[in-house]
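Everything below concerns the one structure shown next.
All protein chains but one are shown in place.
== chain A ==
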């Protein structure tokens, strides 16, 4: 076997490990988000379509969402579910850093960390602009 195909095979098994780890975590994240969203939707149906807030309004502050969730207001629970869903890609990036680190792939630990840093910067910019 020549050197290149050897390297490729080594890379392939390493990749399978990394993808396995990320896939499992992502699956859990998506499942959690889906269950919370579904729970909120069922609450909304049981409440006759009343989200617990004035028509056309939903809680948009962390404080408001937490308070509404404790009171089991349908829209608040649904917002929590959607927030979890929005966080799944970020979770994926974070887990990737760990997975690449575990497989001693320093180059991609760096690349993935850079992505996470840029992502954090864009969160900050998004909320100030």
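Quick note on the criterion: a residue touches a chain if its C-beta (ideal position, glycine included) is under 8 Å from a C-beta of that chain, and two chains touch if they have at least 3 such contacts; residues count from 1.
To be clear about the criterion, contacts and distances are computed from a predicted model.
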Which of the following names does UniProt give to the chain that is not shown: "ChrR-like anti-ECFsigma factor", "Probable membrane transporter protein", "Phosphate transport system permease protein" or "NADH dehydrogenase"? "Probable membrane transporter protein"
So which bits of chain A touch the chain we can't see? 4, 8, 11-12, 15-16, 18-20, 22-23, 26-27, 29-30, 34, 37-38, 40-41, 44-45, 49, 51, 57-58, 60-61, 74-75, 78-79, 81-83, 85-90, 92-93, 96, 107-108, 111-112, 114-115, 118-119, 121-123, 125-127, 129
